[in-house]
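What follows is one structure encoded as structure tokens, with my remarks underneath.
The complex appears here minus one protein chain, its other protein chains still in place.
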Amino acid sequence: MLRLAIRNLLRNTRRTVLTASAIAVGITLAIVMWNLQVGLYADMLSQAISSQAGHVVVQAEGWQAEQDTEQLLADASAVQQRVTDAVPGAVVSRRLFVGGLLMAPKSSVGVALKGLDPAVEADLDMFDELVVDGSWLDDGDDRGLVIGVKLAEQLQVEVGDKVVFMTQPPGADDMSSQLFRISGIFRSGAAGVDGSLVMSTVEAAQQAMQVDDAVHQLALHLDDPDDTQKALSAVGAAAPPEAEVLPWMEAVPNILGFIDMKMSGTHTMNGFLLVIVALGIVNTVLMSVMERTREFGVMLALGMRPSYLLRLLLLEAALLGAFGGLLGVVLGALATYPLYAWGLDYSAFMGESMEVAGVITSSLLIATYDWPTMFLYGAGGIVTAMLAALYPALSVLRLTPVEAMRGH
Amino acid sequence: MSTLIAIAWRNLWRHKRRSLITATAMAVAVAMCMSLIAFTDGMYGKMFEIMVDQQLGHVQIHHPDYPGTRQMVDSIPEAEATLKAIEGTERALGATGRLNGFALLGGSKKSTGAQLQGLEPGRELPLTHVDHRIVQGRYLASDPAHEIVLGTGLAEELSLAVGDEVVAFTQSADGSLGNDLYTVVGLSSTGNAAMDKGGAWMHLADLQELLVLPDQVHSIMVLSRDADDLVAFKDVLKGVVPEGTEVQTWSEASPQTAELMGMQSFASLFMLGIVFAVASFGVLNTMMMSVFERTRELGVLKAIGLRPTQMVSMVLWESVFLAALAGGIGLVFGGLLDLLVVYVGFDMSAGSPDGFEIMGVRLDPIIYGEVTPFSLFAPISALVGVSVLASVWPAWRAARLQPVEAIRTE
Partner (left out) sequence: MRTLSLLWLFLGTPALAEDAEQAAKPTVEELLDATDDIQRGESSTAVMSMAVKTDRYERSMKMRALSKGEEKSLIVILEPAKDAGIATLKVDDNLWNYMPKVDRTMKVPAGMMSGSWMGSHFSNDDLVRNSRLRDDFTYEVTEEPAADGTGQWVIELVPKPDAAVVWGKVKVTIRPDKIPTSIEYFDEKGALVRTLSFGDIQEVGERKVPMTMSVVPGDKPEEYTRITYDELSFDVDHDDKTFSLQSLKK
């Protein structure tokens, strides 16, 4: 049957090719759109995970819900050591958050200080790339401070200037004051962040809070997000019992929901696209079937079962669809390439970075090659073609052999 | 010529089934485009509404230094008289004045710094309907009564609920220390993330009293009866405001918003492009087929004297009619889908129950579509255009047929 189907298709090459291309074009477009979206959302997700949490996080109990400064994870270095031993190959970052007043000679502003590990964070999120003046923090530079562009304007300070951070350590009566020098100024595009987020080393933040070896969050970053479950149990065993250990799905739930929703929206639209393609090619398939009505009539009269004929027609359609699908995948892969190598640059609209659902991502959208889905869409071509063939096939089968032989 | 057109029309109906199938495909494309555009228009429209209608207005009036310095004293004097004068102009739909301040706001448990905005419900509500954004309690009364509405985030931070009292402590414009007590009458979620997290609203007169800025406002937002030619409107207003006050259209006041809205047109066009690229292949397919199928017939026509140009126009007319037919069907389907999108809305709350935030604007999870003339007619026009374009090659081929060979074709 296969040979018969192939021969049938090849009888009118021009038509076959045209129809297959129609399918291919639809699939190509669907693939390009999908790859772009995947690129964007994968980037968003990994930004959110890296900057707000980790694949697995260890925190003081209740911190996820309340984010109270006093909810500290004690003996942080010991816990960090145990966690690192438990999951070899993972990168562990420490974070500490303090609110207070940043004072400069001419002015002062309330800010949120984030203590972190500079070298580790440079790999994890994009703040080091957003520095427009000066440079990112160095490990061990406990006097360094990176502030946003709006804040620098308000305080009237530049890179190298002195500022003093003042806060009330938890449980203390006296305020603590700490000297910093501006190492770098960043611009994220998100006004709230540019005006109030400042970053220092963990040690510096610990000094400000007058705590020894405590942090708010120990975040574990894995190479492969699929290892999360395994890491989760390993970390759970290594962490102190009173701490909460969460996987990223629970640590940044909002992002996940947002992304899921956007992705299913894209799938839906791509589905519609293929429906349009199917409708578009029904005619060609119909024509190819109608042309051979007489021939089918003869075959039926000679004893071919109608079900066989149906299957033959569907097989033809499937092959057509497979060819179109394959073509579509190849073209789609090619079309994705420029978006993968150079990306889609939105920075004219949005500036260097943009903020979506609370996450700061780059304005340069880079596509990813999501091969599984690409082949899925390719296979969708088969379904499309078969759908298109349904009506023509059924309408031929409704004829009696005699009518068929007489021609339509 | 008209004979040609009649022939074209009848050609279409000679292959009823084929024509109808193609028409359906194109109709689906049109309907889908219409509803997708309605959806995006709805989403961007909402963002636009929040940014422009609620905050920027069509035209904005303020002290020239105010946007840069945000100093309390850079205000518009004689506010009441100015507002009345603006309302008196022909094009003004309405105007509302706003006063901004910063104060230490405290409940019984905690205090924190908050942005205060004073406005007059009587003027504000008909224009911006901010009372619709109340999530608990009610909006301010039209007369000053020491009431306050808190942003939901602020209420949470201060552990305050409707009915609680709040103390405000601030430095007034004359240097004295303003302080007063207010009753929380409602909590609001306006979509402006900054205000929802750290802002509160009170009656203009109450805030003027607290800040010692009698009859002054920091900005006046004016909505025009129509959104066209705002520059002309701006010039009219310049004549009625106090000397030295600055009048700006919303795109002058906030170029970033203008850019963001530019993205909206971009998004719609992009979608139109994609859908029609796909649909055009269907048309191409069909047209090619129809020409090849009728090779013999077309050859005969040529033999009896139909000129190439007439051949071309015949084929093109066929596709125009086809497109028009498809467009008609599509309009009906699309119209139904539009009704669905506009009135029932698209519910995205499965993914983000609280809605989501883009560029500082918070959107509800249920997005309602918006139908504009563009969304109704652009898809159809695009369809006709695409169909004609897709038929050019088949038409050209038809024109080039050699009569004798064509007739000889099987």
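Every chain is named by a letter (A and B) in the order it is written, and numbering of its residues begins at 1.
Just so it is clear, a residue touches a chain if its C-beta (ideal position, glycine included) is under 8 Å from a C-beta of that chain, and two chains touch if they have at least 3 such contacts.
Keep in mind the model is a prediction, meaning the values are calculated, not measured.
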Selected residue (touches chain absent from view) among B:Asp65, B:Asp174 or B:Glu405: B:Asp174
Candidate in contact with the missing chain, chosen from A:Gly62, A:Gly89 or A:Pro105: A:Pro105
Touch with the omitted chain, as defined above, among B:Leu104, B:Leu127, B:Ala205 or B:Leu389: B:Leu104
Contact residue for the chain not shown (choose from A:Asp75, A:Asp161 or A:Glu203): A:Asp161
Contact set of chain A toward the excluded chain (per top definition): 99-101, 103-111, 143, 161-164, 166-168, 173-175, 177-179
In chain B, positions touching the absent partner: 73, 104, 106, 110-113, 167, 169, 171, 173-177, 179-181
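Methods note: only the chains that are shown with their structure count from here on.
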Distance from the mean Cα position of chain B to that of chain A, given in whole angstrom: 27
Sites on chain B touched by chain A in the complex: 17-18, 21-22, 24-25, 28-29, 32, 36, 113, 193-194, 259-260, 262-263, 274-275, 277-279, 281-286, 288-289, 293, 348, 350-354, 356-360
Partner chain B, residues of chain A touching it in the complex: 15, 18-19, 21-22, 25-26, 29, 33, 110, 190-192, 254, 257-262, 265, 269, 272-273, 275-277, 279-284, 286-287, 349-350, 354-358, 391
